[in-house]
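Removed: one protein chain of the complex. Kept in place: all other protein chains.
A, B, C, D, E and F label the chains in the order they appear, each numbered from 1.
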Amino acid sequence: MQKPLNVLNSAINNQVIVTLKGNREYRGVLDGYDPHMNLVLKNADELINNEVVRKLTVAIVRGDNVIYISP
Amino acid sequence: MQKPLNVLNSAINNQVIVTLKGNREYRGVLDGYDPHMNLVLKNADELINNEVVRKLTVAIVRGDNVIYISP
Amino acid sequence: MQKPLNVLNSAINNQVIVTLKGNREYRGVLDGYDPHMNLVLKNADELINNEVVRKLTVAIVRGDNVIYISP
Amino acid sequence: MQKPLNVLNSAINNQVIVTLKGNREYRGVLDGYDPHMNLVLKNADELINNEVVRKLTVAIVRGDNVIYISP
Amino acid sequence: MQKPLNVLNSAINNQVIVTLKGNREYRGVLDGYDPHMNLVLKNADELINNEVVRKLTVAIVRGDNVIYISP
Amino acid sequence: MQKPLNVLNSAINNQVIVTLKGNREYRGVLDGYDPHMNLVLKNADELINNEVVRKLTVAIVRGDNVIYISP
Partner (left out) sequence: MQKPLNVLNSAINNQVIVTLKGNREYRGVLDGYDPHMNLVLKNADELINNEVVRKLTVAIVRGDNVIYISP
């Protein structure tokens, strides 16, 4: 049995996929999080409808919109 | 009488179906949860409109979007 | 005068109809609940637009999406 | 000056109209409530787009979806 | 500088316009409120898309849906 | 570094633009606020899709719907 935030914690510094509402996806290195699942991503690709639309050196992603995070 | 979180707890390590808003479904092994119904799934298929679109070794699914979980 | 959660409590082990947002309905035996109106249903039919689409031996339904519960 | 919950309280055992989001309306006897405006209705007609679609002996209506209650 | 709830308080017994999400408007006498902006209106006209669709002797309007209240 | 509520506070008695969800905009004098960003506006124009649709002597605007406030 693993708590969701512990799994998130063990993904720090690893590549993750973050899927948000509205067909948005972010792929980058997880650099931080808080208990609301707000995330810090580094060197992330932003995808809308599966196409890369932007590259983000750093992004603070609001937890509200997260559907899932996959380390 | 069974509390929802107790039923969730007894589903740990079992195969579950997780139905989310937006015609999303996840089928995998329940590896963890928290009181917000955030979930950890292992070896999960992601289905959109009943078709498998991705396989996820590990996924932290936000409880917010859950419609139901069926062990 | 009856508190909503007390009415829910007295419906335990009885057949209930649960109507959710998005034209979803669940008909089954109420096996549990919590103060957020998260529910445990047993032997439930899932209906979308009034058609049975799935049978669920056990389902933990998130209270968030509930419109009403009718014992 | 009347507090909303006091007005609700004085409507107990009276006929009320409950209008919800999504063009839903319930007309029945108010049998209970709680501070979240979750309601217990008895002998209620459910109307969608102004047509009676179902009769409910008892219904626990979630306060979340309420637009207004008219005693 | 006026606190929103104080302005609401000084509108008690006055005619107000209440605009809700979904093109709904209520025009009546403010008879009460609580800190969630739940309101009690008396002798209110309900307007949808700027047309009066119903007259309500008393209505408890849920604060959640309020866009603005104009005394 | 300025806290958002302090900036709001220093805009009291000044003309502000308030943009809400649903293509609504209010332009008037900020007369008050609370920590939820509920606002009191005086002598405000209400604009929908960039057209003035109403003039409001006083309006209590619910913070929930605010996208931004520009002093």
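Note that a residue touches a chain if its C-beta (ideal position, glycine included) is under 8 Å from a C-beta of that chain, and two chains touch if they have at least 3 such contacts.
Predicted, not measured: the structure shown is a model, and the values here were computed from it.
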List the residues of chain A that touch the chain left out of this view.
12, 20, 22, 24, 26, 31-34, 38-40, 56-62, 64-65
Touching residues (missing chain, whole complex) on chain F:
1-8, 21, 37, 63-64, 66-71
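Convention: only the chains that are shown with their structure count from here on.
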Along the graph of touching chains, what's the shortest path length in steps from chain A to chain F?
5
Chain A turns onto chain E (C-alpha superposition, degrees, nearest 5) by 155
Would you mind pulling out the distance in Å between where the CA atoms of chain A average out and where those of chain D do?
41
How many angstrom lie between the centres of chain E and chain F, each centre taken as the mean Cα position?
18
Contacts with 2+ other chains: residues of chain A:
none
Chain adjacency by touch: line, ring, star, complete or other shape?
line
Full set of chain pairs in contact is A-B, B-C, C-D, D-E, E-F
